[in-house]
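Removed: one protein chain of the complex. Kept in place: all other protein chains.
Then we have subunit A:
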């Protein structure tokens, strides 16, 4: 077949076109010429035309008008035309086109042609685009070819059979015996085809898989072939860099994997072989590593003995040290897959994995990060965290969020001490504060609150961090909150855990003011800073005027939220100055139970702050009704819906008839409300939204027998708004809150054949306390 001159000329013409437009012009002219020539019946240059058309098609231009020409060419007796026709069929036709049906007959004839090359063309095309009907028609032909022909045809027929099995699953039965017998061939091409065919049959059909597994199954045959390949000396035919036919080895290993999965017998038969391959294969070249990789995957997926598994993980560990980054990458992927099951084995290579965090390649770094996070455990958490924090400071930006959240999770699960936990979180916030999730701030605040002995330490650290850098929003928010809360500890200037810093009240206020005025602060951060400033007014003695002036400035701020707050705080200064001190704004009232000495209003500001923290608090607030106008303007209507509306309570605006009722809850404890005959009912309350309350009833059965058809019905009265009176009788109790929420519950169930029914009335809800008790 001499090179197609017209084709070459056309290619030259296309190449010489300088612009896209010119190229399109050339191609359109050529296509028109080709179409004209197709319409003429017989001319010598048909194959050239079709070849040109295929080139044009490869460039992306439409070429569907060539489909009929393909069909005609396939039927031609000349080999060159057949060749181009079949190539065209493979590229232009698929089973959806009608023209593909027309070539069925041609393929059938060609499959029994005397010339093996013609046969191979037909096989190739059938394997590429044969539809289900074509496959069904021609399957017996293929089977015949699988058994009795030369090796050139057999290998192609095997792969054609793979396609047929994919299209028409039932025909797998037809090919199974032939596939078995093919394993005895010597020709590697045929062997390869046979292995692929068996793999496909086993993957499709469980029964076939069992048949192949049964002893004497295919496993010993495959083992024999592999041994031949591995041990045999240099064979020039199939050698690739010193390994004899690595492609076949890889394929056989994959088939062994499928045969050995979840099957003890098959796995035992291959243990020796796998050990041999793993130790004997030369791993200096990539091909050797390819075979080793496949071996490792096989070992890890079958029921292999533990020594072999350790060997496999060690090979992966060796891969990690390899210079070739491709190999490092696949080692990481494989280790990732097995870190769940063989955790200890992977732990041994922890050092190497952590080193890979410093690799140049971004994909390797990503894998190393995933693996490192999976390997953190209680014993190695300190050292791993050090490495991870180091990584965080130098990692590429797309991995930062993932690294930060991974570090938080790990710190939460394995923190050896609270101080370490807080330190770690602060470190992450300083390095990657912009990439952390939103709920980090309330979580951290919760953590700090709970670590009561570390308040002094924390506030000193945060203050120092605030002085250095105010660009990381989460860090600044937490710092402001902390200074507002524990400012007195800061000012006192003594601390056991860390070196205290001598600050004056002015310094602290300066810092907060910088945050307020900086253009880098987000509105939420400014809110934090303003509230913190306000809170400090009760904790410091000298600079109250300064605070007052700061707060009043923000009374005319553009940001509505800040303005509202500032106005309310201002009002607090103006009208209720004597009360301000009572608003000690301590945060230690996360207590349950109702014997509180402190008035509920004390926690209102605190609570309001917490509500500002995206509702992450456990104490929630609703306005308290005041009927009868004796109440001074502590109660306001709740028309505004932002979190700041709760501060209206303190705002002291003109008294207006209240509209909602406030309920104060403390942290939601659970209370057992019913217990009889082994069935217990516990109750806990949570506030889900500003207007809804979720009461969770948990029923448990502590008897031995089962309980069936358990139904629970609950009823509540409409909320009663009671009158409120006698406020300001004492400085501590500002108002009474009396809302009685009752609930009646009926449960019915059947146990041990008899039915039970019971009614329970719940009068007091846990955490729901009335003020002034």
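Keep this in mind: contacts are C-beta pairs under 8 Å (C-beta built on N, C-alpha and C of every residue); 3 or more make two chains touch, one makes a residue touch a chain; residues count from 1.
Convention: contacts and distances are computed from a predicted model.
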Hidden subunit of the complex - UniProt protein name among "AP complex subunit sigma", "Glutathione S-transferase", "Elongator complex protein 6" or "3beta-hydroxysteroid 3-dehydrogenase": "AP complex subunit sigma"
Absent-chain contact - pick from A:122, A:142, A:159 or A:571: A:159
Contacting the left-out chain in the complete assembly, out of A:279, A:341 or A:363: A:363
Touching residue (missing chain; options A:66, A:172, A:193 or A:217): A:193
Residue of A:38, A:55, A:408 or A:749 touching the missing chain in the full complex: A:55
Residues of subunit A (touch criterion as defined above) contacting the omitted chain: 1-4, 7-8, 11, 51, 54-55, 57-60, 62, 79, 83-84, 87, 94, 117, 120, 124, 127-129, 155-156, 159-160, 162-163, 188-189, 192-193, 196, 237-238, 240, 245-247, 250-251, 254, 286-287, 289-290, 293-294, 297, 325-330, 360-364
